[in-house]
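Apart from one protein chain that is not included, each protein chain of the complex appears where it belongs.
And now, subunit A:
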Amino acid sequence: MARVEFRNVRKQFDDQNKQTFTAVAGSDFVINDKEFVVFVGPSGCGKTTSLRMIAGLEQQTSGDIVIGERIVNNLHPKDRDIAMVFQDYALYPHMTIRENLSFGLKNLKKPKAYIEQKVQEAASILGLDDMLERKPRELSGGQRQRVALGRAIVRDPQVFLFDEPLSNLDAKLRIQMRVELGELHKRLGATIVYVTHDQVEAMTLGERIVVMNKGVIQQVASPTELYANPRNMFVAGFIGSPAMNFIDARVEEERIRIDGAEFVLSQDAAEGLKSYNGREIILGIRPEHIYGEDFAPGVSTEHQMQAHIKVVEHLGSENLVYFRIGSRTVTAKVHPETKAYSNLSKQFIFDLNKARYFDPATEERIDW
């Protein structure tokens, strides 16, 4: 297995009108040996392009890509010692599953016995033993997905690349395969680079997550770090479901004013926001850090404000309550025993110790 490094890697495309479009704008990161790293971001953010550049299916415009100890900029995909699982699986439709699994090894001119052993190993890991003589069209989506994984496993590559491999599966199967992928990573101890637009997939699978937007890396961190300390409003809004609430606020001495209500800041926060005194800021608070005043066990009731409930969604284990503060809709994820229904005016408690503050101009988190 090996590490992967991007050194100021840039990728530009020319569109039909000869306009230059920057897909990846100067990426720098290191993926450690045996690490499971997930690239996540909305469509067109440059995550798949980054993956394809590692694979050698796209040539970077500038910068260096390192796999192991080698700079692989000019190496053909086959010489990079990587294996890739494609979004559409890319199984050869006219070949049996056995032929699909052994295709790469045959091209490498490996001995027959070795190929057979590797195919059997992969088939038994992935539960494909009974399907080796079938064609891909005779398999279900989940089984095809496993064959695509198997094709990567038999090669024992230095790096596994996954391009949105679960996006064609239904929700239930996706969760099942997610668990299996996590187990597979532990079993193989492989370096895995995984691309997805699904932040839940990213959070559950990734040891570290690379969040991208418009070709720029926004933050590289562990799932818990990303969730707790997003670097900017994009990351804060993208990671977590329902998304973090952003509320317009104004710093006044050691207090912040939100839509008529006034909250006293903690000493740390007051100190940190000193330079913003008299200015607008954005308060970011996750839905689970807002409570109904009738069900907030162990939470300080210091920061409360009245709000008029618009809609309540009952999810069984929790309720999502929507109300407005100023021009923004705010979501609270409250305990199901919290009394909440449409058009009810209710006191909500804000746990400001868990809140984050953002500069409205730069959208960066205000640190202290």
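Heads up, the rule we're going with is that contacts are C-beta pairs under 8 Å (C-beta built on N, C-alpha and C of every residue); 3 or more make two chains touch, one makes a residue touch a chain; residues count from 1.
Here, contacts and distances are computed from a predicted model.
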Chain left out of the displayed complex - its UniProt protein name, from "Aldehyde dehydrogenase (Acceptor)", "STAS domain-containing protein", "Sarcosine oxidase subunit alpha family protein" or "Spermidine/putrescine ABC transporter permease": "Spermidine/putrescine ABC transporter permease"
Option touching the unshown chain, where A:T20, A:N74 or A:N107 are the choices: A:N107
Residue touching the undisplayed chain, where the options are A:C45, A:I65, A:I82 or A:I153: A:I82
Touch residues of subunit A, complete complex, unshown partner: 55-57, 76-78, 82-84, 86-88, 90, 92-94, 103-104, 107-108, 135, 137, 151, 155
